[in-house]
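For this depiction, one protein chain was excluded, whereas all remaining protein chains were kept in their positions.
Note that the chains take the letters A and B in the order they are written out, and that residue 1 is the start of every chain.
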Amino acid sequence: MNRKQQFREGLITNNPVLVQQIGMCATMAITTTLFNGIGMGLSVLIILTCCNVVVAALRKIIPEEIRLAIFVVVIAGFVTIVDLLLQAFIPALSESLGVFIPLIVVNCIIIGRAEAFCQKNTVKDSFFDGIFQGLGYTCVLIIMCVFRELVGSGRFGGGLIDITNGFRFTLDGTGGGIQIFPADYGMGIMNLPFGGFLTLGLLIGLMQYALKKGEKKKKLEERAAKEAAAMKEVEE
Amino acid sequence: MSDKKERIILDVAYQPQVRTGTDTRRLMLDVIISLLPAAVVAVLEFGIPPLILMVSGVASAVFWEWGYRRLFKKESSIDDLSAVVTGLLLALTLPPTAPAWIPVIGTLFGIVIVKQLYGGIGKNFLNPALAGRAFLLASYATLMARWATPNSLMPTVDAMTMATPLGSLYSDGGMPAYFGMGRMFLGMIPGSMGEISKLAILLGGAYLLWRKVISWRIPVSFIGTVALLTLIFGGKKYGYGNFEWMLYNLLTGSVLFGAFFMATDYATSPVTLNGQLLFGFGCGALTMLIRYFGGFPEGTTYAILIMNLCAWAIDKAFHRHQFGVNKADIAAEKAQVKADKLSLAAEEAKATAELRKAEAEKAAREATK
Partner (left out) sequence: MNNKVTKLALVLLLICAVTAGILGVVNALTFEQIAYNKMMKQISAFSAVLPSESGYTEVPFDGRAFPTVDSINQSNDGNGYVVTSTFSGAQGNITMACGVDNELKCTGISIIEHKETSGLGAVAASTSNKGVAFREQFIGQGADIALTKAGGTIDALAGATITSTAVTNATATSIAAVAALG
């Protein structure tokens, strides 16, 4: 399988959030600070990759009839592991993501990829699928976080970056971020669920617009190539 | 140039319709004229700031409308004046102390997100000016609740900002003596720029009714519902008699402004006549629910926005049928439509099944190869 193609699919043409439109619940709820977005994105990436590998490895011995039950057990296992590890070692992230880490169990991205991809593909392909789809998810979260945080509170990198004593990254979620304009001028509504809906809607619209444009261009190119080929034939 | 351009003729009434020379531009011009008295009162009471806010609102609304249509290569729609009306209406719902950039953000949301993204004039599902105001209210709660002291109260009240009479009405403190009912009627009270003078609003409303830009149904049922509910339920909790309570509820806050200028927006209110009555009733009932039980002092904005969302369903409920058609005919027609749908679905299913079969055969053939 072509890695480049897989990469393109995960990040753009078959992006889990913007094109497949799955796993949107957490996407809208937690994208309020960069800290949350990166934490959630990486958690999903790790869980997705692990589940993909395990499901692909077991694909020959998983009976068709109970595959969903087995997927759920595998996913729930990995989610619980990540949840416990976060609680133990990055408690701030676990606290600010709250119920959305356990909810990854029912996140469509993971069961969707298991059902649609890993059942039919090799462990290696599934591993890269997990990485690329997870990256696609993380990228969307980061874009949404940066936009909502900037417009909503005039800040960049809340929880993750601290600049009070020189620039440094904070993993305990205490960083105040970089204040670009005073928070009073921020559109507070962007920090509320409404802002999540609005941002996601605009992003999906933009993505579809870009994809359609790309398709049109491709079609035109194809037609031009065909015409050129036809001309050649005629000449010959 | 403008003669050649096709002008949109608005279908403001339910069928049967008569074609007239009235176009969007003329209607919008009438709305602007009707808002002038309220604007003049605002300038008299609060000085220059209202002027700045109105200019900023109108200019930004027109700019966003022009910019969006230009960016997406659509025909410009700024000369139908609807953006001017949105900007002016939004500015008039703001407190006079609001900074000049506030209407710019409100019109950005109202014009671009609510109006243009859904297809432009006539296709918006919320009143753009009110949606913009709600957006600002949720984003800048502090800036949107700073009420300047009007000029005519300046010697009495020695402060730059003060509580609105509506706020005093629904608090235990009681109504200060300097808020007389006469002052409320004339507009010598703090509040949003356009809502303070009930006289100016009634003048503007009368003009709109006379020009037949709006019908009496929505304003009358809206205001009537508020009056009736306050008369029935009263304000004993705050120490008012029922009749006094009703007058106070109408003379403070933005019920009148909302009823004449906001709830009557064509695109977001029902076109059926009984539907309009129900729409007005819903606005009034929701306003009073929010005033009595809500966390905000004023509920007009949210009441009208919620009813905007129901306008489509209301029209559907009050759908009128062609003359001479009885219930049996309608039932028969409905059954026919349902049967058509079913047969169409069956055909589609058959077609897909055939396609699947062909694909499977093709795959099998390739496999055998």
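Note that in this section a contact is a pair of C-beta atoms (placed from the backbone, for glycine too) under 8 Å apart; a residue touches a chain by one contact, two chains touch by 3 or more.
Computed from a predicted structure; not experimentally measured.
Enquirer: Which residue among A:62, A:160 or A:203 touches the omitted chain?
Expert: Final answer for the missing-chain contact: A:62.
Enquirer: Of A:20, A:80 or A:119, which one is in contact with the hidden chain?
Expert: Within the whole complex, the residue contacting the unshown chain is A:80.
Enquirer: By the contact criterion defined above, which parts of subunit B meet the unshown chain? Give residue numbers in ascending order.
Expert: 140-142, 145, 171-173, 295
Enquirer: Taking the full complex into account, what residues of subunit A touch the chain not shown?
Expert: Per the touch rule, subunit A residues meeting the hidden chain are 58, 61-63, 65-66, 69-70, 73-74, 76-77, 80-81, 84-85, 87-89, 91, 184, 188, 191-192.
Just so it is clear, only the chains that are shown with their structure count from here on.
Enquirer: Can you check how far apart subunit A and subunit B are, centre to centre, with Cα atoms defining each centre and the answer in Å?
Expert: Chain centroid spacing, subunit A to subunit B, equals 38 Å.
Enquirer: Quick check on the complex: what are the subunit B residues that touch subunit A?
Expert: On the subunit B side, the touching residues are 105, 113, 117, 135, 138-142.
Enquirer: For the complex, which residues does subunit A have touching subunit B?
Expert: 184, 186-190, 192, 194, 198, 205
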